[in-house]
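For this depiction, one protein chain was excluded, whereas all remaining protein chains were kept in their positions.
Let's turn to chain A:
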Amino acid sequence: MQVMEMDTANREPTGVREEIAAGWRAVLPACVAVIPLGLALGVLVVHSGLAWWWAPVLGAIVFAGTMEFLLVGLLAAAAPLAQIAVSTLLVNFRHVFYAISFPLHRVRGAGWKAYSTFALTDEAYALTVTPESAEWSRARILSIQGFFHLAWVVCVAVGAGVGSMIPPEVVGLEFAVTALFVVLGLEAYKVRRSLPIPALALACAILAALVSGENMLLIAMGMFAAALVCSYFFAAWRSRRA
């Protein structure tokens, strides 16, 4: 199996169609999993007072699920562009770490490399995190990213269409975003299973909300990031003394 894998990777120009099919098979479960989220985002766009066609535009250009949900709220509240920039920086900061294992060296050509980094979502990272992906062909990697991009835009557009049919008496759909963050938080908690970190974040969030409801996101994330940096230097200082 491994030999075959290496073989197809080295003969890149010949088996392009097979490689695209292999990419499609790899990404299909992720495309299915993302359907409810895409629909929810489309519904949210329409219910936030934005025109329905912003939904596919947003899905195609930003292509970072969690941030898109947050961005809809920020745009609807007419938040300053600087706040959008800093919120994106903090929410998407985790992507910095994906470069460590993503097989970008297999994607040759500046244009393709540009698209591949643009579409380096959590899902693209998760699907290429296995060691054998270091031997995958450009066609396979790009088809994984491209099909996922397409599926996301279609789901978001369909969601926007469905959303405009929901009567205005139905309120509270924005809770889907809260539920998404709570569930993603529980998943992130499973990585370390340590309570002090989420407790610290909760304290930062509540304190920031008391200081300023409007700027709480920036204040809370800033305090939390600063606290993490301090905890690193404190741990380093303690281990040096010990």
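In the analysis below, a contact is a pair of C-beta atoms (placed from the backbone, for glycine too) under 8 Å apart; a residue touches a chain by one contact, two chains touch by 3 or more; residues count from 1.
By definition in this document, contacts and distances are computed from a predicted model.
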Protein that the absent chain corresponds to, by UniProt name, given "Ferredoxin", "Acyl-CoA dehydrogenase family protein", "Thiamine pyrophosphate enzyme domain protein TPP-binding" or "Branched-subunit amino acid transport protein AzlD": "Branched-subunit amino acid transport protein AzlD"
Listed residues A:Ala99, A:Ala134 or A:Leu150, member touching the removed chain: A:Ala99
Option from A:Ala126, A:Leu150 or A:Ala188 whose C-beta touches the chain left out: A:Ala188
Missing-partner contacts on chain A, residue numbers: 33, 36-37, 40, 49-51, 54, 57-58, 61-64, 66-67, 70-71, 73-76, 78-79, 81, 84-85, 88-100, 104, 114, 117-118, 120, 169-189, 191-192, 197-198, 200-202, 204-206, 208-209, 213, 216-217, 220-221, 224-225, 228-229, 231-232, 235-236
